[in-house]
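Only a single protein chain was left out; the remaining protein chains are all shown in position.
Order of writing sets the labels: A and B. Residues in every chain begin at 1.
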Amino acid sequence: MEIDELEYEIFEEGPLVKKVTLQQIKPCIIAENMIRVLMQLDNEIGEIIPILVTQYPPGKVNYIENKQILTLNIYKRSVTLYPSGKISMNKTIDKEDALEVVTSIMEVINRVYIESNRGDTVDYSEMKEKLSKIGPLSLYNCLPKTDCEECGEVTCMAFAIKLLSGDRKLEKCKPLYDGRHSEDVSCLKELLGSQIMKTMGWDV
Amino acid sequence: MDSILIIVDKAPYGYEDTFSAFYVAIACLNRGMNADVLLVGDGIYAAIKNQVPGGSVNYPNVGELSYLVFPEGNIFVHLESMLERGVEEDNLVEAAQIINDTELYEIIKSKTIENAFIRI
Partner (left out) sequence: MVNTLQEVSKTLTIILTEGPYRSQYVEIAHNIAESAIRNGYRVNLFLYMDATHIPKKNQNPHSFPNVGEKLKNLIKNGADVRACVRCATARGHACDKSAYLTGVSITSVYDIPGWVLESDKIITLSG
């Protein structure tokens, strides 16, 4: 059967997750362009997953609350995280590609773990109501609506859509960032809350 | 036909059929098709967690294969079959979705003409 399993130590001093075991699954013995990978972290991450939901742009996140299964559409693939510490990934080029992606996720997991121990984090249940109200229209309402194109998008609505999907950061909106539209900034703070604003690239 | 429902009613390891069926599901997903797996009868044993296949069998861990189908495809586990066999939700892998007869009926009904049913 076409499965090889290897263990890698990624973070020697990782507070929650240090190692990952990786398996490539190929339904056939012929070579393929893209592979599917199943990984197992060396620790369970059930407590961290609800917090991880708020660390990624809402448009990239798919969360099954009752099972605490989180799917992230990042790095041009779907990455699914399970409370047991299993991570599955599709559209992966090879082992090295998989390791690169899982390393960045482990970094976030470890960081969030430290922050949550300090009481510095917000989890999904607190954000749930806010998250359900965030859509392109509500975001657009809190933008300058001048279509100035300084962010690189043709309209503020296009910028709102790209914000949701994580393809643009909030700080790209110069009129907002320069303090020219403080009521819009307050509107955003009210709509998104500080955690999601941070996730969307508001580093103030 | 645009999508596929693969029905598995044999337990893993005794037959090659179960993991081969999962391979078909993964191949379909890799080709961008919608593919779901329905575990019914003895097929529900494919979704038991913490399987450790070893010895001379050397088949892949079928429980883990379900992590590669979900969430692109669903792993439906038939509730009646579980109850008959004394299997509970806690015994299953995280990727499994338990469905009762009504939900199964709704799922089959919602599959349009363009859905293939394959039982392996």
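One rule holds for everything that comes next: a contact is a pair of C-beta atoms (placed from the backbone, for glycine too) under 8 Å apart; a residue touches a chain by one contact, two chains touch by 3 or more.
Note that the coordinates shown come from a computational prediction; the quantities given were computed from them, not determined experimentally.
Summary of contacts with the chain left out: across B:C28, B:A46, B:V62 or B:V87, the touching residue is B:C28. Among B:I4, B:A46, B:V62 or B:I75, only B:I4 touches the chain left out of the display.
Of the residues in chain A, those that touch the hidden partner chain are 27-30. Contact residues of chain B toward the unshown chain are 1-2, 4, 16-17, 20, 23-24, 27-28, 30-31, 33, 35, 116-120.
Please note the rule applied: only the chains that are shown with their structure count from here on.
Per-chain Cα centroids separate chain A from chain B by 29 Å. Interface residues of chain A facing chain B in the complex, by the touch rule stated above, are 1, 3, 23, 25, 27-28, 32, 34, 36, 38, 62, 64, 67, 69, 71, 78, 80, 82-84, 86, 88, 90. Within the complex, the chain B residues that touch chain A are 23-24, 26-27, 29-30, 58-60, 64-65, 67-68, 70-72, 94-95.
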